[in-house]
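Right after this comes subunit A.
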Amino acid sequence: MKKILFFLYFSIFTSNILSASDSDFYRSTGKIYGVYGVVLILVLGLIFYLISIDKKLKKIERNLDNE
Partner candidate 1 sequence: MKNDFEKIWALISVDLKTEYRNRYDSYGLYLFVMVVSYILYKGTESMDAFSYNSIFWVLILVLSTNFALRAFTKTKEEESYFLYHLVSSYHIIFAKLLYNWIVIFIGGVIFLLSSIIFHSSLESFMTFPIVLFIILLLVSSLCLSSTFSLPSALVLTSNNKGTLLGILSFPISIPITLVCINLGGELISKQTWNMSGLLLLLSVVLIMSTVSLFLFKYNWQS
Partner candidate 2 sequence: MNIKNNWWKYLGVLCFIYAITAGLLIPLKPGIAEISEHSLYSGSSVDLSVRGYNTSFAEENYSGYIRLSGSQQIKASGFNVLDNQNAILHFELPHSFEGQEKVSEATLVINSPLHGYAIYPNLRILKPETDIPNNAQWENILEVTEADWKFAFPYRNIIVETIRNTFYHVAIWMAMFVLLTIALVYSILYLRKGNPVHDHVASSFTYISLVFGVIGVATGSVWARFSWGAFWTNDVKLNMVAISMMIYLAYGILRASIDDNDKKAKTAAIYNIFAYAAMIPLIMIIPRLTASLHPGNGGNPAFGTDDMDNTLRMVFYPAIIGLGLIGGWIAQIGIRIKKIDEKLINRALND
């Protein structure tokens, strides 16, 4: 059920951009790469922080095993 909902959600937006004429404009000024960069940094930043939390958790797990 969830998968179908996600598929529907994505298809609505992608069809919107593809049918709303030339997606040429999207990249025509080259500025959209600035947005891609920003989103990439956002996601990578969150992932790096999650990795550091994971490391902390691993340390505690090791302590638990040693007991």
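Candidates were picked such that all candidates are chains of the complex that A comes from, given by their letters.
Operating definition for what follows: a residue touches a chain if its C-beta (ideal position, glycine included) is under 8 Å from a C-beta of that chain, and two chains touch if they have at least 3 such contacts; residues count from 1.
A quick note: this is a predicted structure, and the numbers were derived from the prediction, not measured.
Every candidate listed (1 or 2) is part of this complex; the one in touch with subunit A, counting any copy, is 2. Of all the residues in subunit A, the ones that touch candidate 2 in their complex are 9-10, 13-14, 16-17, 20-21, 25-26, 28-29, 31-35, 37-39, 41-42, 45-46, 49-50, 53, 56-57, 60, 63-64, 67.
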